[in-house]
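The complex appears here minus one protein chain, its other protein chains still in place.
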Amino acid sequence: MATVTIWNEFRHEREDDDVAAVYPDGIHETIATGLADHDVHTATLEDPEHGLTEAVLEATDVLLWWGHEAHDEVDDAVVERVRKRVLEGMGFIVLHSGHYSKPFQRLMGTTCSLQYREDGATERLWIVDPGHPIADGLDESIELPRTEMYGEPFDVPEPDRLVFVSWFEGGEVFRSGCCYRRGSGRIFYFRPGHETYPIYEHEAVRQVLRNAVDWATPTDGSPRTFGERD
Amino acid sequence: MATVTIWNEFRHEREDDDVAAVYPDGIHETIATGLADHDVHTATLEDPEHGLTEAVLEATDVLLWWGHEAHDEVDDAVVERVRKRVLEGMGFIVLHSGHYSKPFQRLMGTTCSLQYREDGATERLWIVDPGHPIADGLDESIELPRTEMYGEPFDVPEPDRLVFVSWFEGGEVFRSGCCYRRGSGRIFYFRPGHETYPIYEHEAVRQVLRNAVDWATPTDGSPRTFGERD
Amino acid sequence: MATVTIWNEFRHEREDDDVAAVYPDGIHETIATGLADHDVHTATLEDPEHGLTEAVLEATDVLLWWGHEAHDEVDDAVVERVRKRVLEGMGFIVLHSGHYSKPFQRLMGTTCSLQYREDGATERLWIVDPGHPIADGLDESIELPRTEMYGEPFDVPEPDRLVFVSWFEGGEVFRSGCCYRRGSGRIFYFRPGHETYPIYEHEAVRQVLRNAVDWATPTDGSPRTFGERD
Partner (left out) sequence: MATVTIWNEFRHEREDDDVAAVYPDGIHETIATGLADHDVHTATLEDPEHGLTEAVLEATDVLLWWGHEAHDEVDDAVVERVRKRVLEGMGFIVLHSGHYSKPFQRLMGTTCSLQYREDGATERLWIVDPGHPIADGLDESIELPRTEMYGEPFDVPEPDRLVFVSWFEGGEVFRSGCCYRRGSGRIFYFRPGHETYPIYEHEAVRQVLRNAVDWATPTDGSPRTFGERD
C-alpha cells in the first residue's frame, strides 16, 4: 500500500456547471475512489502551500497532478519542492492538461506543447508495449467514446518507454502514455482526462492509474552521494 | 553521394498482373528513380547469392530491403553476411513487409510481428519527431489515400528514435518510422509500401527514403577492437 | 516468490581442479544458495534438452545463464525455445561469459564482443543509476578484489538502463550491468562471475542477483495479439 497524494487545481468544478455535473466533488475525489487500496490524500490549489508542504511531500510515495487553467498560479517554491522530491524518488503521474503544468515542464526541460481540438469525438488508446506493468490486465486497446483530441507533435523528450498511442476519430495520433525516470523518480504522463467528460470513471482508465501508482512507487535504491569525494 | 543497393524479392511483380501494373519493372526500379542523386544498384532474390555477394556488400553504404512472400528462401549465409555488414556500419532501410525478413528479425532479436488488414483505406503518417533529419523538408503529416493497415502491437525493441506514427482510417495506429543503431550500423524501418498501391511514387515517401539514405550513410567512427587486450 | 531456473554449462568445475576448489558443486549451486527465498531449480548442459524442456521453461519466471567454453554445444532448438519464452515474458539474467551465449546473442542481434584480460586485478562496480531497483540496498560501489578484466567496446545495443559501470585496476572500464526489454521479457546482463574467483559468494553480488530476479519477474501485461485483424 502506497501513500498517494492527488493534487487537483479544483477550479473548473467550482466555476462551471457542466464540469460540476460530471465531477461534483472535484476530479481529485473521483480519482481517489479508484485508488482505494492505497492510503490516499488530496490537495488543491487553494490549500495553504497548495496542500504540498514539505511534510506532505516527504510522506508521499506517488503524486498525481491535474491542472489546466491556473498553471501560472502554482507557486515556484512549491514547484521546486515537487521537482526535488521526484528526483529523490517520489513517483509523479501527470494527467491530461497537466502537460503544461510547471512541475512537468521543469522535469522535462521542453515546452511540452501539443495540438488539440475540443470536439467530443472518439479516442482509442492502443497498447504498444503489452509487457509493461502499466498495461497489466488491460485489453489490447481502451476506447473513450467522447473526449478532447490531443495531436502530435508532443514536444517532450523521447520517452524511456511508450505504453499507449492514441487514435482519434478526427484523424490524429498521440503518444498518450509516456514513462520517464528523472533522478530516482518515476514519471508517467497519461493523456486522458478532460474535465467535461467522465473519463476518470472509466474502468480501464482507473486500472491504468492503479497500475501506474504501483509502477511509480519508489523502491529503496542505493545512496545518492553528492559533492566532493576524497 | 552514397553507394546504395536496393534489394527486392521481385516475385509479386512477375506473378501477379495487378502488381505488374503498378510496378512494371519491379519495386526496386521505382525506388531507384527516387534516389537518382546516389550511385544506385539493385539486387534481387533470383540473382546468384541474391545479388548480395561479399564484394557488393563491402561496397554498399546503404542497403534497402523489400521482401514479402519469399522471406524463407533467403539463404542464411547471405542473411548473416548482411547482418555482419550492418554491424560494421552499413546503413539498412527495411521497407513494409520486410519487418518479417530474416536480416531484420536477426538484428532486432524479436518476432517483429504485427497486426494487418488489407483494406485499401487511408493512412496518415504523423511526424512525432520534427527535429529528426529523416523528417527534413516534410509537412506535419503524409497522407496515403489507399493502403494496407498495419496495427500495434509491433513486437520490436523500443526504437532509439520514433519518427512517424501512422493513423489508419479503420481505427488503428502504428509506429511507422523506427530508428535503431546496432553495432556501427544505422537501421530504419519504414512501414509504407504495399505491392498493389503506388506508394513508392508518392513524393513525400520518396523524400523520406532520400532522407533515410543520408541519415544511414556511415561515418568513419573509431576502430572497433575485439578480443584479448594486454 | 518466483520460480527461478539457474542454467550452468557445468564443464569447468568438472575438468579443472582450480575451478572445482572454488565451486565444488558447480557455479549453479553456489548461485542457488543466494536465492533461497525463491523456488529455485537448476539445469545443466549435460541434462536431456540441457534441462530446458518446454515444461521447465513454461514454469520458469526467471532464467539465469552461466556458460563459457561450450556455447556451441547448446542446441539451436533450445536456444530458440529460450528466446521465445523471454519474448513471452520470462526474465533472463545473463552472467559474465554468457555475453557470448547463443540465447543472449540472438536476443541482442549484435556480436556481443568485448575485450578481456585475465589478470586477477581489482574491479570496482560503480552504481550509475542509484534509483534502479537492481541497486536496492547496495552501497555506492561494489569492490571485487581479484577478477578478470572485461573492456569496452562492448558490442551490444544501447541498454534501456545502465545500472553499473566497472572500473578496472589495469585501466579499463566496462558497462557491467545492462537492462533490456525484448518482447514482454526483461533481460539483465551482469558482468561479474569468473570461474576461478569466488565471485558468487560475494554478498553484494548476491544482493544484485536477488534484486535482478525481483526486477525480471514477469507481471501480467496485456494480451499480445498477432496476425490479421478484422
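Things worth noting here:
When the chains are written out, they are named A, B and C in that same order, and each has its own residue count from 1.
Rule of thumb we're sticking to: a residue touches a chain if its C-beta (ideal position, glycine included) is under 8 Å from a C-beta of that chain, and two chains touch if they have at least 3 such contacts.
Only a predicted model underlies this, so the values are computations on that prediction, with no experimental measurement involved.
Although one chain is omitted from the display, it touches the following shown chains in the full assembly: A, B, C. Considering A:Leu107, A:Ile142 or A:Ala212, the position touching the chain not shown turns out to be A:Leu107 (whole complex). Contact with the chain not shown here comes from a single listed residue; of C:Gly67, C:Gly109, C:Pro130 or C:Gly185, that residue is C:Pro130.
Here the missing chain is touched by one residue of A:Asp16, A:Glu158 or A:Glu201, and it is A:Glu158. Subunit C residues in contact with the hidden partner, per the touch definition given at the top, are 124, 126-130, 140, 151-154, 158, 161-162, 165-168, 171-173, 175.
Subunit B meets the missing chain through residues 89, 127, 130-133, 135-140, 160-161, 181, 183-185, 218-225.
Counting the whole complex, the residues of subunit A in touch with the unshown chain are 83, 87, 106-111, 113-117, 149, 151, 153, 155, 157-158, 160, 172, 180-183, 224-230.
Here is the rule we use: only the chains that are shown with their structure count from here on.
Contacts between chains leave no pair untouched here, as each chain touches all the others.
On superposing C-alpha atoms, the copy subunit A sits rotated by 180° relative to subunit B, to the nearest 5. Centre-to-centre spacing of subunit B and subunit C amounts to 33 Å, using the average Cα coordinate of each chain. If you average the Cα atoms of subunit A and of subunit C, the two centres end up 35 Å apart. Multi-chain contact residues, meaning those touching two or more other chains, occur in subunit C at positions 160, 181, 183, 224-225.
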